[in-house]
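With one protein chain withheld, the remaining protein chains of the complex are depicted in position.
Then we have subunit A:
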Amino acid sequence: MARELLKGNEAMAEAAIRAGVEAYFGYPITPQTELLEYMARRMPELGRVFVQAESEIAAINMVYGAACTGARVMTSSSGPGISLMMEGLSYIAGTEVPCVIIDVMRGGPGLGNIAPSQGDYNQIVRGGGHGDYRVITLAPATVQEAIDLTVLAFDLAEKYRTIAVVLTDGSIGQMMEPAELPPMRETPRTRPEWAVTGARGRPRRVLTSIYLDPYEEEKTNQRLLERWRQIQAHEVRYREYYLDDAEIVVVGFGIAGRVALSAVRAARAEGIRVGLLRPITLSPFPYAVIETLCQQARAFLVVEMNAGQMLDDVMLAVARRVPVAFYGRMGGVVPFPDEILEEIRQVVRQPPRLEEDLREAWFRRWSLAQ
C-alpha cells in the first residue's frame, strides 16, 4: 500500500473498516464528526451496518447489543459524548464483551471547546463508569499510529474480551499527514462460543452484568482482574527516544509527546542529555520502564495537555526516587516545542528537588507567565 495524505479521523475510520469492523454506531460531536460521516458513506457501500443514534447513550447501547452477538463493533465520540457513554461502558465491561471506542479529546470540563486536549486521561484510564473494571487505552501521536492502533484495538479487544479505547485528540483527528493504510481484512466469519445469536441447535445463552449474589459478583471481579493482569504482563507498549544516555527523561503521550520530541531534539542540539519516553498504552501503563529509568535519570519532566493526569502514574512509578517536574497546558492549548525546550533548560538550570511540591511549582511559574 502506498502512503497517502490522510486526515486523522478519516484514517481511523478506514483503518477500522480494514480491520473488519462490522458495525458502527455513532453521534455527531466535534472534533470527531468526520469519523461518523466517513462511516456513513463507507459502511453501507460494503454492506456493513451504520446507524446514527439519537444520542451517545443509545450509540453505546447499540454497540453493546451488537457486541453481544459476537460481531466486531465500534463507536467514536469526544469528551461530552464519552461521558454519556460511561454507563454503557460499565455494562459492557461487566458483561465481558469486546468493543472499540475512539475518543477524540477536546477541551473541558463541561462543554469546554473543540480544541485538542488530553483532559480525558483520568476518565478513560481510571475507568469512568461505575464499578471495578479497566479498559485498554492506546494513545497515538501521528496519523500513522492512529491507523495502526485502531487495528490493534480490535485485536486486543477480542483477544481479551474487553473494551479497547483509542484515546486521541482534536489535533490528530483533524490533521492531515502522509500515512499508509493496512490491507483489507475480512470481517469475522465465525462467532465466539459465548455469543447470543438465537439458540439454534444448542442450549440458550444469557449475557448479563448482574450477579445478585456478592460471591458471584466477586468471582466476576476476580475474572476481570485476572484478565487485566494478563494484559499488564503482555500488552504494555511505549516508544523510547534518545534515552540511552539521557539524564533528563521527558514523559509525554499522544500529541504532547510528539511536540515534546521536537523539544528534545532541539535540546540535544544544545548538548543537553535528554530523552523522551512516550507511553503508547496509557493503560496498562509502562510503570516498569519508568522504574528502570530511575537508575539513570537525574530528573523527569512530564508534559501533558491537562493539569497532570498521567503525572500521577509517573509519580507512582518513580516513587520519589528521582525528582519530577511537570509542564501542562490546559483548556485546549497545545504547547509549542519552544515552551517545552525552555522547560528542559529550566530542569538543567534549576533541577527540581525531591522535597518540593511539583504541582505547586508548576502552577506558580505557569501562572506568573500568563
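Here is the rule we go by: a contact is a pair of C-beta atoms (placed from the backbone, for glycine too) under 8 Å apart; a residue touches a chain by one contact, two chains touch by 3 or more; residues count from 1.
The rule we apply is simple: contacts and distances are computed from a predicted model.
Candidate names were "2-oxoglutarate oxidoreductase subunit KorB", "Hydrogenase", "ABC-2 type transport system ATP-binding protein" or "ABC transporter permease", and the UniProt protein name of the unshown chain is "2-oxoglutarate oxidoreductase subunit KorB". When the full complex is taken into account, the listed residue touching the unshown chain is A:55, out of A:55, A:292 or A:350. Touch with the chain omitted from the figure is made, among A:109, A:198 or A:271, by A:198. Against the chain not displayed here, subunit A makes contact via residues 22-23, 25, 49, 51, 53-55, 57-59, 61-69, 71, 73, 87-88, 91, 95, 196-201, 204-210.
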